[in-house]
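All protein chains but one are shown at their positions in the complex.
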């Protein structure tokens, strides 16, 4: 008889639940309810379901499995886990509130010389992913207390030890329904909808850690 | 005239310095001084030098650069930055001290059912990378307060928002001089040299943060 | 003064031209003219333009360039070149004509046991790419005279020495405008539009070594 889910170890539990959208999908600027709802339900929701299957399949891996079997599933686990986490961070930083000021403005100015230069770097990195997949992730680095923009070609990429603060989805499912190949139009819409209060909250949470040390992660 | 380095914004500064080995390379068990010294000097040191060039090249990117130019350099920045950070974490968790107990043992048991099951998962993931490149990274997840093992096929991969706690280099430059294609022999040697005190210290630092929230990163 | 284009060596020439659609984009079944035209003009056309820039930038690489500069551009060259070639192969095998019979049917039956089993494998590989990027490529292998389906996660992947015979684009720009997240609907539409006469022609050319044409695969 199958083991009761609640008895499985955490890594193999496969009981992740979707988080609802933290805003009214009918009220974003320039991003349609149909697009946002499909993105949330199908792409994020699909990743949650897939992750649950993958974790349970990993838990059923025979003790003497060939290493490639482990590697191929661990890759799928990374893809699905990051897809879940980054989609949650993405929807979480939409909804239009506040302004890119305070500590966030201070950190990006320190890193890029000016807030406008930071935004140019973020947008241009996004445009380099147009027509394909990926994310642009502004991450706080506990080890240096800085914030920088990172290129991610797919769900698997990210700064080692970095805490995502502002996240933009560049997968085509994030904009094609509304913008087709006009990725620039989507990037404009993204910036018009950022919830800067949430961005500030994340940054504050990340900075309050004891992680601000040169020793962790490296 | 070239701008003085100290005036460049942080993201384009390109002044990273190597960190010395935190142990005597002649005293590891089953990993030769020649191997460790070459790994540290050539692979880690090479990444530091390359990262400095990449950051400065990014800072000199023309305002009207084609997006692919930005994307290709941002990819190189991610590769070199993670190579630097992960190598520092790797050397930092070698040197043989303490034992895999305390909070670490509690967390991996929660995730994998038993410490031995965690180690089997970690080792098998490592073996899946034998003959190629990559890392195995046991990361603390601030959003769930759990610790799991992650597959990384090259320097670019990692858990979004995860804090590397125990890191094993599976690039062939990490073992071929001593073990040739015998990756299993290397993985055994890695475990014989882990500095568990450092592992515990990292975990403690990661857990003391205010990051232990479902809201960051996602 | 800039060198005249026609004097540049072939590898650095950067004078690729778009090929027109080989069918009337208003007449496909279940794939709209708007989708096909955008796909051809923006995604394929964008790759042609980008490839031309990349080749010329490679030709201007300083003799003493850092290796990472070469590597990052060579990666972009591979992405853009394969995007051009695979898009040409994709549009080239649409337009609805003939049937999957003759040598093609013989080869896929030899490889998969039955033509239906081949199609199941091809479709399921396509579905594994839903929500992201990639291609499914049925390639002829000159060294074994067989034909098999290959997974490609992005433009860079492919069988060493394989000749693309039937190519399905799984980038979301290939279907999101018409099908949203319903990748299965798109795969059905793809199969309803295959130009099997062209597939047979390619296979014949591959087997006779008469591929020296601008038409196969690009």
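In order of appearance the chains are A, B and C, and numbering begins at 1 in each one.
Rule of thumb we're sticking to: contacts are C-beta pairs under 8 Å (C-beta built on N, C-alpha and C of every residue); 3 or more make two chains touch, one makes a residue touch a chain.
Since we're looking at a predicted model, the values are computed, not measured.
**Student:** Touching the hidden chain in the complete assembly: which of A:76, A:121, A:141 or A:172 does that?
**Tutor:** Checking each option in A:76, A:121, A:141 or A:172, the one touching the absent chain turns out to be A:76.
**Student:** With the missing chain put back, one of C:68, C:91 or C:175 would touch it. Which one?
**Tutor:** Of these options, the touching residue for the absent chain is C:68.
**Student:** Considering the whole complex, which of C:163, C:177 or C:199 touches the chain not shown?
**Tutor:** Reading the full complex, the residue touching the unseen chain is C:163.
**Student:** What residues on chain A make contact with the chain left out of this view?
**Tutor:** Its contact residues with the unshown chain are 50, 53-54, 57, 66, 68-69, 71-73, 75-76, 80.
**Student:** Can you list where chain C touches the absent chain?
**Tutor:** So the residues of chain C touching the missing chain come out as 9-12, 63, 65, 67-72, 74-75, 77-78, 81-82, 85-86, 89, 110-113, 117, 120-121, 124-125, 127-130, 137, 142-146, 148-153, 156-164, 207-218.
**Student:** Take the complete complex as the reference. Which residues in chain B touch the chain that isn't displayed?
**Tutor:** 34, 38, 42-43, 46-47, 131-133, 153-154, 171-173, 176-177, 180-181
We adopt the following convention: only the chains that are shown with their structure count from here on.
**Student:** Averaging the CA atoms per chain, pick out the one whose centre lands closest to the mean of every protein CA shown.
**Tutor:** A
**Student:** Does the chain B and chain C pair touch with the same residues on each side or with different residues, judged by whether over half of the numbers are shared?
**Tutor:** Homomeric contact, same residues on both sides for the most part.
**Student:** Which pairing of chains gives the most C-beta pairs in contact?
**Tutor:** Highest contact count belongs to chains A-B.
**Student:** Please tell me the distance, in whole Å, between the geometric centres of chain A and chain C computed from their C-alpha atoms.
**Tutor:** Chain centroid spacing, chain A to chain C, equals 30 Å.
**Student:** Residues of chain A that contact two or more other chains, please.
**Tutor:** Within chain A, the residues that touch at least two other chains are 153.
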